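With one protein chain withheld, the remaining protein chains of the complex are depicted in position.
Then we have chain A:
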Amino acid sequence: MKFRTLSRHIKAGSKNIIRNGWMTVASIGAVTTTLILVAAFLALVLNLNEMANNIEDDVQINTLIDLTATQEDVLALGEQIKEINGVESVSFSSNDQELEKLISGMGEEGDAWNMFEQDNPLNHVYVVKAANPENTEPIAAEIEKFDHVEKVVFGQDVVDQLFTFNNYARVIGLVLIAALVFTAIFLISNTIKITIMARSREIGIMKLVGATNGFIRWPFFIEGLLLGVLGSVIPIACILVGYYYLDNSLAGTVSFSFVEVLPFNPFAWQLSLLVLAIGALIGVWGSVMSIRKFLKV
């Protein structure tokens, strides 16, 4: 397409936007509302996912070894565990090391445990990691069956709950967003329908003098695109400002490693880009729908 033609289409499309007044406002408003919710939902789900993944990476199976086990038994057990399908790594941690971890992990209160250094009540431990965190539970069940295993401890419950919650959030969010997206598309297609009706005379003349269908469609296509893009301006501002504050305030107060949110840069920018793309898509989709229906060129 010639540059002159393109600029003509853009001019015509922008003019339509101004001419449609309140319908334009309504369409942009619908896109804005939709995109704000999409952005909030995406930020939530992606962060929850990240947290779940972080925790999941930390999930390990602590295999407490029977106190009566001899050194040979312990070594044999280690070999047995290594042979289980899906085990990524097995590392041995003696009772002394375990006590040290316990003491250092508890800070000042841990000092009370110092007295046990002479008579360590803890078990030797095999720390097992699954290649795929989802296999943690079956692997743990397998280990539990071996001899000289006193107890198997793993933190899968938290992860499972987080994933379950995440899945629910995702389904509810997707349904909600789909409904909103369709509303926005519907409003945009109606706005463009009004433009098409208002300009039916012009369109008729264009057809008569031999304008190509593409030429006739372009301004409406651009109108839809502009509605979508304009509708994403406020949501993007919300993302950038909101996420900046969220990131900053959480970083200051929460110290658990797993509630660390995705960093502002690049996450907020990526999310903004995504929201812009969704806005444009909604706009184009809406315009294509009404062009197909009402502009039998």
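Definition applied: a contact is a pair of C-beta atoms (placed from the backbone, for glycine too) under 8 Å apart; a residue touches a chain by one contact, two chains touch by 3 or more; residues count from 1.
Everything below uses one rule, namely that contacts and distances are computed from a predicted model.
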{"item": "Protein name, per the UniProt record, of whichever chain is missing from view (\"ABC transporter permease\", \"Cell division ATP-binding protein FtsE\", \"Inner membrane protein YgaZ\" or \"Na(+)/H(+) antiporter subunit C\")", "value": "\"Cell division ATP-binding protein FtsE\""}
{"item": "Residue, one of A:T70, A:N132, A:Q161 or A:N213, that touches the chain absent here", "value": "A:N213"}
{"item": "Chain not shown, touching residues in chain A", "value": "2, 4-5, 8, 201-202, 204-213, 215-216"}
